[in-house]
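With one protein chain held back, the other chains of the complex are shown just where they sit.
Right after this comes chain A.
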Amino acid sequence: MTETTSGAFVPPTAFAVPGRIAVNEQAAARWQQGLITEIRQETHAAATFRLKVPDWQGHLPGQHLMLRLTAPDGYVAQRHYSLASAPDGSGEIELTLDHVPGGEVSGHLHTVARVGDTVEVRGPLSGFFAWPGDRPALLLGAGSGVVPLMSMVRHHRRAGLTVPLRLIVSARTRADLIYADEYGAETEVVLTRAEGRLTARHLAPHLGAGQPDGGWEAYVCGSNGFAEHASRLLVEGGQPVDRIRIERFG
């Protein structure tokens, strides 16, 4: 984290959630080729794309990248995607994309792209939503918003971390639930068609007396509607506003 130097202007307003890490500006600036080595269908609408990026500088769970596609006439489409894989030094990374109806980039990847194709990526980007695995983390995600949170869960397992981690993930039905086979004791699934949306009741056991020493760092990810709803529930449940990090997919 780039701390402000002494004498720097500090706004009289309260929060200013600091970023968790310093961002590697060189990695962020450079476009690299990503070779698609595997495509796995996760649900009827979501698939995981494994990319070989030989010079990948590594990332922290929660970070994202920019992906671009280029047409023969030079036309370019670029979008942000969260890293789904844990940092593992393999030179390969995974993204999980929802197939957005009529979507230009997700549509191409879901219907045209195949193993052996290349796309271009730059990143990792943004230190704000990153989780280095140091503080207890309470993760709330919906739909493809679970992608950066799964990177955190995978990292927690892979590195054998003991710091508390809880994931509450919501999806419309079991068939819409991304990574359904991968969840363990850390996860609670909310299927909204059957039980309705996330409520204070889901959060209550984790907040107040239920929180770990030092409290949670909360990470919320999904559509703007979900982010508004879930972050509001956290605030009402007593989670400090300056310890809620939100990634909205737009």
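Just so it is clear, contacts are C-beta pairs under 8 Å (C-beta built on N, C-alpha and C of every residue); 3 or more make two chains touch, one makes a residue touch a chain; residues count from 1.
Everything that follows uses one rule, which is that contacts and distances are computed from a predicted model.
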Hidden subunit of the complex - UniProt protein name among "Sarcosine oxidase subunit delta", "Ni/Fe hydrogenase subunit alpha", "M23 family metallopeptidase" or "Molybdopterin-binding protein": "Molybdopterin-binding protein"
Among A:W56, A:F129, A:Y179 or A:W216, choose the residue that contacts the chain missing from this document, as touch is defined above. A:F129
Of A:V119, A:L177 or A:L198, the residue in touch with the unshown chain: A:V119
Positions on chain A contacted by the hidden chain, ascending: 1-2, 4, 8-9, 11-19, 23, 25-26, 28-31, 33, 66, 68-72, 74-80, 104, 108, 112-113, 117-120, 122, 125-129, 224, 227-228, 231-232, 234-235, 241-242, 244-248, 250
